[in-house]
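Only a single protein chain was left out; the remaining protein chains are all shown in position.
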Amino acid sequence: MNTATAQEYLIAVALVLVAASATAAALARDPVRQAVLLAVLGLCLTVLFTLLQAPDVALSQLAVGTAVTPLLILLTVRKVRRATASHHDRDKRGPEGTDES
Amino acid sequence: MVRTADLLPLAVAVPLLGAVVLVITGRRLPRPAIDALVTVWAALEVAGLVLLWLRTGDGHSVSWLGGWTPVHGESVGIVLVGDRIGIGLALLTSALVLAVVVYSWRYFDEPPVAHAGTFPALLLLFEAGMVGFALTGDLFDTFVFFELMGAVAYALTGYRIEDPRPVQGALVFGVVNSLGAYCSLLGIGLVYARTGELGFAQIGVQLTRHRPDALLSVAFVLIVTGLLVKAAVVPLHFWLPDAHSVAPTPVCMLLSGVMVEFGVYGVARVYWVVFSGPHGIAEPHLRATFVTAGVLTALVGAVMCWQQRHLKRLLAFSTIGHVGLFLAGVALLTPAGTAGVALYVAAHAGVKAALFATTGVLLDRFGSVDEHGLYRRGRELPFVGALFTVGGLALAGLPPFGTGLGKAVVEHSGQERLPWLPAVFVFVSALTGGAVLRAGVRIFAGAGPRPRERYAGPETTGGGEEPEIRDPRRRIPVPMLAVPAVLLAPALAVGLLPGPGVALAHAARQFTDRTAYTAAAFGHHVGPSAPVPDVGWNTEGVLLGLVSTVMAVLFAAVAVWGPVLRSPLVGPVTAVCEGVGRRVIVPLRRLHSGHLGDYVAWLAVGVAVLLVAMTV
Amino acid sequence: MSRSARIRLFWAAAVVFAVVYTLACTGLPHFGTTVHPYGSRAVAASLRQRTANVVSSINFDQRALDTLGEESILFASVLGTTALLRHARDERVGRPRAGRVLPSTRLLGLVMVPLTLLTGVYIVAHGQLSPGGGFQGGVILATGLHMVYVAADYLVLKRIRPLGVLDVADACGAGAFVALGFAGLIAGAAFLQNVLPLGTFGEISSGGLVPLLNAAVGIEVGSGIIVLLASFLDQAVEVRSETDSGSGERT
Partner (left out) sequence: MTVLPFLTAGWIFLAGVYGMVTSRDIVHAVGCLAVAQSSTYVLLLTVGYRRGGIAPYFTDTPLRTRTVDPVVQALALTDVVVGATVTALLLALAIQIRKRHGTVDPDALTGLRG
């Protein structure tokens, strides 16, 4: 088995990992869990891109896919989740209330 | 003196630089200075594109970015290619941006925006994205500019964050459009895998060396998916009414006036240059699929338009109706059809923007865009009412408006092959024009009885909107009245003067000539092969235009005065209407659910249907 | 449409897509094919331009317009996000409390922050030679700064983060890219043409315009991402609507 073939086997393994983590990230219902799984997907993609001889893209993916995007999602979830108790009175004077009339 | 070729990248770079300048100076300059600056900048862009239009004439302007001019027919760079249609569309965009900039001089006065330069800067970035999209000759670059205009449009749509609906509409808009764009990118990947090229012309040349197979069709369908989403073709259209009915009025003028039409332009450009060669996508196949899609879109848009009482949503659905007509016209795959659509688009942009602008006046004045809620309240604004009515008549295709001429040319071009096509055109323009007239008569003349709330299904009313400008007591700013009036004038001129028609006829011949484009990109010149299509008024066109206008007036009259009519005919007619309504229209309205998941599922269905239609 | 109807619709479409897409993939050249006409030309062009990192040569020289568009998207998104996350009329700003940080975390932060910032600058500066460039370096710079949040707290981060300046820096980066594009026009060549001296292959000053464009992108991305994260942090930590009763402490 020469190096090129070995490389391709590694790529195949990375592809399967990417597909599995992407599926898991899409199926995770909770956004926080999803953010974590997106970070995992980012890592798997980084490995795949490194194997595909694309270090530039791998580096970007590492910075963006595993750090920035999940961080943004977590910050959003934190904002969205806060003060769930006090939003009921907002709902009542929301636009939905007036539209249904 | 600037070289003609350099005007192409300048057309993209100038608005970008303008946005940067506005952001940097925006914090320090007072509001009038910012308005002046952005107006001058938008005017500069118009001037540059006018110069480009004049210098390019009936040829092509070609600019290889970074000086990567092809050597032995090969290049590693990106090419910008300007022909009459591309430059014309860019020019239309820049003119509309200028109008919008003037219209919004007094907009967003009140919200405490720390940064008054943001809104105009976003407008200029939007302009850069659209102009770049119109001029690029590279497939991946198309995607980049597509995303640029998309990203800016999402932000602009959700700009009024105090109001709940814009943020929802913007999110749906963003998600669906981005998904469409990623479909396109998958298609670009497939094409690159097959041909190893990214330029339109280069791919087109390479594709002739392969047999047509599933890969070709799938790549084509995926690439056009993003563009069809932008063009709001059924069933990829659901995002449009949600976004266009809630965006700030100046943004609506741009979204409906030109951005949606860029989707049709993109499909046509990609087909003609990349996929129309020997061994390309089969012409009859494409014609059948896309004319059907266009007609379906037009009918759905027109029917839904008629059902609306939220004025901006009504106008948004009328845009869907007209875009369906544009797609059907372009999909005839004849120079005449393309010429007609070009005329139609140019005039429609002015008319639709003027209608949105007058609706903005109502929103400003009364804090509502609800046809029922505004009943009789517009009587104090006769000038606005006149503009609105003229807009409605122009939308219906009244000769000699450019909309009527464009419609007539497409109808004439299509009726040999598809004799029923003129009927669709007449019905769609009559129904959309009629809906506008109905609203206009009720609001500005207070005609007929007070509209009754009869419909019990899901509905967006348009009452209780956040006014975009917060001082209803002040007088309506002059630009808000002047801009719609000025916008209607070119729509009339396009139909009245022979100049634009002749230019666009040449443009259409050039646009549908794949060989000429490819040769021009590589620096050669090939003479035109097809004859110039005949665009001009003829008796039949005038008659069809009058028919659709009369029908529009009739529709509006029946809707407004029908309820008080005492005639033995009324009973059965009402019964039939209600039956149709229950079986067809209510389910159709229910499909427009505002639900993100539904829209994404429909996108998947649209792609699947197209895949089947194009590969089988 | 009901949930089950929507999912059924999706599955129908997905099956069609899967079948036709698979059919299409069989028509593609095999994975690992040696025929890449554009790729081969790009490598040759990059060597002619004395840029060791071919990807940088494509991004900043051969297909620089793509990158200009991409940077404009970034610029527009940052602008749009700050506009969308601005403080609305009915919102007030809460004062976040200073959080307690373990001394070991603080020490780690003190070491890591300058290290990350240096790495970021290095990656921006060597974009024309080795993997990396303006974008990757810029993101690392921005992320490095936010380690302050981990190491110290939000108030310290706010103090060392001059948003007004970064806003302008973001715009300046975007503007510099366009302005460097004009250099070609001024020199009588094409827009975005690499008209500067190309230098010696493999040196840090090689590649002509490429390192300069890289620096412009680095500034834009670095400050842009900081501004972006700042708007999100601001929302998550500080802004409260009138009816919200949450507190602004760190969790």
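Going in written order, the chains are labelled A, B and C, and every chain counts its residues from 1.
As a working rule, a contact is a pair of C-beta atoms (placed from the backbone, for glycine too) under 8 Å apart; a residue touches a chain by one contact, two chains touch by 3 or more.
Because the structure is a prediction, the values reported are computed rather than measured.
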Which of the visible chains would the unseen chain be in contact with across the whole complex? A, B, C
From the list C:A52, C:V150, C:L163 or C:L198, which touches the chain that is not on show? C:A52
Write down which of B:L185, B:A201 or B:A491 is the residue touching the left-out chain. B:L185
Have a look at B:D6, B:E127 or B:D163 and name the one touching the chain we're not showing. B:D163
List the chain B residues touching the unshown chain? 140, 144, 147, 150-151, 154-155, 158, 161-165, 167-172, 174-175, 178-179, 182, 185-186, 189-190, 192-193, 198, 241-242, 245-246, 307-308, 457-460, 589-590, 592-597, 600-601, 603-604
Kindly note down the residues of chain A that lie in touch with the hidden chain. 3-4, 7-8, 11-12, 15-16, 18-19, 22-23, 25-31, 34-35, 38, 41, 45, 48-49, 52-57, 60-61, 64-65, 68-69, 72-73, 76-77, 79-80, 87-88, 90-91, 94-96, 99-100
By the contact criterion defined above, which parts of chain C meet the unshown chain? Give residue numbers in ascending order. 3, 6-7, 10, 14, 17-18, 21-22, 25-26, 28, 30-34, 36, 38-39, 42-43, 46-47, 52-55, 57-59, 63, 66-67, 69-70, 73-74, 77-78, 80-81, 84-85, 88, 129-131, 135, 201-202, 228, 231-232, 235, 241
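Everything that follows uses one rule, which is that only the chains that are shown with their structure count from here on.
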What whole-number Å value describes the gap between the mean CA coordinates of chain A and chain C? 17
Starting from the mean Cα coordinates of chain A and chain B, work out the distance between those two points in Å. 34
Counting only residues that touch at least two other chains, what does the list for chain C look like? none
Chain C partner contacts - residues on chain B that touch it in the complex: 5-6, 9-10, 12-13, 16-17, 19-21, 23-24, 27, 63-68, 74-78, 80, 111-115, 118-119, 121-122, 125, 128-129, 132, 136, 138, 140-141, 144-145, 147-148, 151-152, 154-156, 158-159, 161-162, 167, 190, 192-194, 196-198, 213-219, 590-591, 593, 595, 597-598, 600-602, 604-605, 607-608, 611-612, 615
Quick one: in the complex, what on chain A touches chain C? 4, 8, 54-56, 58-60, 63-64, 67-68, 71-72, 75-76, 78-79, 82-83, 85-87, 89-90
Residues on chain C engaged by chain B in the complex (per definition of touch): 1, 3, 6-7, 9-10, 12-14, 16-17, 20-21, 23-29, 35-39, 41-42, 45, 58, 61-66, 68-70, 72-73, 75-77, 79-84, 86-90, 164, 167-168, 170-172, 174-175, 178-179, 181-182, 184-185, 189-194
